[in-house]
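Missing here is one protein chain; the remaining ones are kept as they sit in the complex.
Order as written gives the chain letters A and B; numbering starts at 1 within each chain.
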Amino acid sequence: MFDKSDLEGPRIDRRTATKLLAAGGLSGLAGCSGGGDSGGSGTESTSDSESSSGSSGGSISAGWNIDEIEYLDPHYIDKGQEIYLSSNIYSGLVKIGSDGAIVGDLATDWTLPDSSTYVFDLTEGATFHNGDPLDAEAVKASFERLMSLDDSPHLGKVSSIESITAEDPTTLRISLETTVGPFISFLTRGPGRAGTIVHAEEAEANPDEYNRMPVGSGAFELVDREPGEYLQLEAHDGYFGTDEEGNSLPYLDSVRIDLIPEPSTMWTAMRGGEIQYSNSIPPQNAGQAESMSSLDVVGTNPGAWFCVAPLCNDPADVEWQQYASGAGDATSKWEGEDLPTTDVRVRQAIAMAIDREALIERAFFGYAEPAHSVFNPAIAWLYDEEPDPGQYYDPETATQLLDEAGYTGEPRMSLSLLGTPSDERRMTVVQEMLSQVGIEVELNVQQESAYWDNLYRYENELVMYDGYVDIDPWMSLWKQLKTPVESGSAGAWQANLYRNPEFNSLLEEDYQTSDVETRTDLLRQAEELFLQDAAWAMTTFPLIPKASASNLTGVGNQAGLSNFHTAQLE
Amino acid sequence: MGLQRYVAKRTLQAVLVIYVVATAVFVAIRSIPGDPARLILGGDADADAIAAVRAELGLDEPIYVQYARWMSDLARGDFGSSIYTGEPVLARIAGAAEPTLSIGLVGISIAILIAIPAGIVSATRRDRWEDYVATGVAFLGISMPSFWIGIVLLLTVGTAIPAIPSYGYASISEGVIPWLSHVLLPAAAVGLPYAGIITRMTRSSMLEVLGEDYMQTARAKGLPPRLILFKHGLQNALMPVVTVAGILFALLLGGIVAVEMVFGIQGFGRLLIRSIERQDFPIVQGSVIVISIIFVFMNLFVDLLYMSINPKIKYGGGA
Partner (left out) sequence: MSTDYGDADTFLGVRLDRFARLRETVAGDYKATFGLTTVVLFVLAAVFAPELAPYDPMAQEYAIMQAPSLSSAHPLGTDSFGRDLLSRMMFGARISLGVSLGAVTIGAVVGVSLGVVAGYFGGWVDDALMRFVDVLWAFPWLLVAIMLVAVFGQGVWNVVAAIAFAYIDDFARLARGEVLSIREEEFVLAAKNVGLGDAQIMIEEVLPNAVAPLIVQFTVLVARAMLAESTLSFLGIGVKPTTPTWGALLGQGRSLIGQAWWISIIPGVAIVITVLGINLFGDALRDAFDVRGEGGSP
């Protein structure tokens, strides 16, 4: 449970912030850039309070790793790349500060008169990009607009709001029906989504146009865009944000966001100086970037995890596989055939056959953390860098287990590994590692659409599987590994037909608990079962390298964001 | 048969061909495993949401119903909208086609500008060093994959001249200089192989023409050699070139896609590939129809042009 005083402003410390974001199931990832040290050049995200040593002004071009921006209306935004953009265009009541703590954005301070009420003190004189006042009424209107949308994916975050009152232009009171611990984290600009403030009037008047050319209140205004090509941002003169010395932000005059979906092109542009910032460069080039004095690189953690998921059960043997997402017809090819991955010893051997450090070097070029258990660094309260027990590289024991399981031929077995084109390099490395313990692997690379199809037909013994933005064990363990039932979210994303009744009941208990201590205990037990059963062979927690020209400083990378508020050219 | 009847017959056949192709694509793309609804929602969607989206998109109806609906829309000129962005198909195609067309046109122009003079020189200086050089370069040109030419150009010219950007496209509405600076290298990459083909064709047809009787007659009459060359020779020599150039232009698609990828240009080729991968049916269907129309009618146009230049050919004969 969260203490009321923990949740009050003007600043919620990083540890609490992490828990809040975790409990809220958000792509908050607070504190994750802290977890993302290795592989990078060690340049930490710079703090807001860095004084402007460089000159004000200037324009930059930044590369965004996506081919089109579909949504700029924050009430519909769900993709990371779009969130990074919206964080520059909009304001929120609060925001994730440069060190991962939740601090005020539009709100200068806030208090909780009781555990289900929040009172915010707002900055005076703030305006939208079009000059309209940004006061308590406007914020209230923004919330009401979200609550009126049937099809917004973020409705759940505001469903507990009982009433919103604009007591005066700079005071806003939000009352919830019940206590919702993580509520404050929903109000962060960007990752919080629900709390990103829209100009309700404009949005309601013409939603399509608003989605295309929004009116925000953030540091930058969108002045021009060419779909599929670029977006032009210009500094908002009336922006209320200032640095520690009271200088008004942003420092830069304008930012041009070039949409560059092709990694090689992105790197060429970065290397040639055509763009001064890239929010994602290919890991294989990050090494070269590190050695170039004209570039700076930092590795950020998007709350992701990668694993190899072995098929734990023959789909024909279990009736519940039909409840898994997109239940098509599962294959019957395993009938009468030996399915080695149903044997727990084989699964454990696979987990032990993977040399995670080597995989990180060869496929991630250093930009990842080894994954020895299922909780990724974003789930800070459960993550352990060297968990015990855990999955570690141990080829001798692996071969022993395979012998025990009766697979002694040469090769011991032939398995098919499913993945998408972006997994290719990892698959190649894994294939080689498994061959070292006598497991022959055939690579089955499919385009995304066919990948999902293949997956839910359970045709491959092994699948390259991953998750992004998994912030709470509810997302991974509950939805991915629990046994699916006819209705409900349990096991809705089951990729590999894992089933353990004890595991299931632990998760059910956890679902009904809000006390962090009890949850930790239950989840540790579940984790033990996960490791015993080797439900997945965890591989890595990847980091995304972001690069900037060395004369561009002050870009905020907390929580994987790319904030240009305090960016400046030297 | 008369010209009108011939054109009518060919047009009818063209429409038939396009119809068959469009239908084939309609069926083929729905045979690809996978579910566009799932792709839209992301891999983490649950079965209900997916079903809802499928219904919204009309994908849960039997295929003949979908087909009938599509056909009736087409008859009204409605190509539908992208499953992903909701943007009307034709608008989307037009947007993506601009860079591709720019590259193609500039590429062919470069090719013709280089190749025809080269071919003429090659023919008139047969077996001398000019011929060898031109022929050698031509052969090299047709032996290089255009995307490789693009990579090499990027590495050499692109890095040497900072004014030339290494990626992206600028619409001509932003100014001719930006447009040209983005288009030049990819166009050169695409154009070089065609320059090779056109050089050789020009050369061989010039050689033929130079040996013809009427050329010798003209010379015997004492007409100045330049005049002979240009007036009589070139006209006839260019005919096969025109024929092939027309078809080649329509066939640029294959080569351009890879070049677009090298230069990070979001053109038509990329749109097509991405749409197939994402199973954005309306865009794929619309694109194929557009391509077929261009192909087929370009072919018809070139045939007619050919016939009009060369009155010896009669309509209705063999190809």
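Note that contacts are C-beta pairs under 8 Å (C-beta built on N, C-alpha and C of every residue); 3 or more make two chains touch, one makes a residue touch a chain.
This structure is a prediction, so every number in the text was calculated from the model and none was measured.
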item	value
Option touching the unshown chain, where B:151, B:183 or B:206 are the choices	B:151
Option from B:3, B:16, B:113 or B:157 whose C-beta touches the chain left out	B:16
Residue, one of B:96, B:153 or B:258, that touches the chain absent here	B:258
Absent-chain contact - pick from A:155, A:316, A:358 or A:516	A:358
Candidates A:75, A:129 or A:271 - the one touching the absent chain	A:271
Chain A residues touching the omitted chain (full complex)	263-264, 267-268, 271, 282, 284-285, 288, 358, 361-362, 421, 424, 427-429, 431-432, 443-447, 449-450
For chain B, the residues touching the chain missing from this view	13, 16-18, 20-21, 24-25, 28-29, 31-34, 135-136, 139-140, 142-145, 147-148, 151-152, 155, 197, 200-201, 204, 240, 244, 247-248, 251, 253-255, 257-258, 261-262, 269, 272-273, 276-277, 284, 288, 291-292, 295-296, 318-319
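Following the convention adopted for this analysis, only the chains that are shown with their structure count from here on.
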item	value
Parts of chain B lying in touch with chain A, wherever the complex brings them together	32-36, 38-39, 42-47, 50, 84-85, 95-96, 154, 159, 165-169, 171, 261, 263-264, 266, 274, 277-279
Residues of chain A touching chain B in the complex	67-68, 70, 78, 226-229, 258-260, 262, 265, 268-269, 272, 274, 325-327, 447-454, 479, 489, 492-493
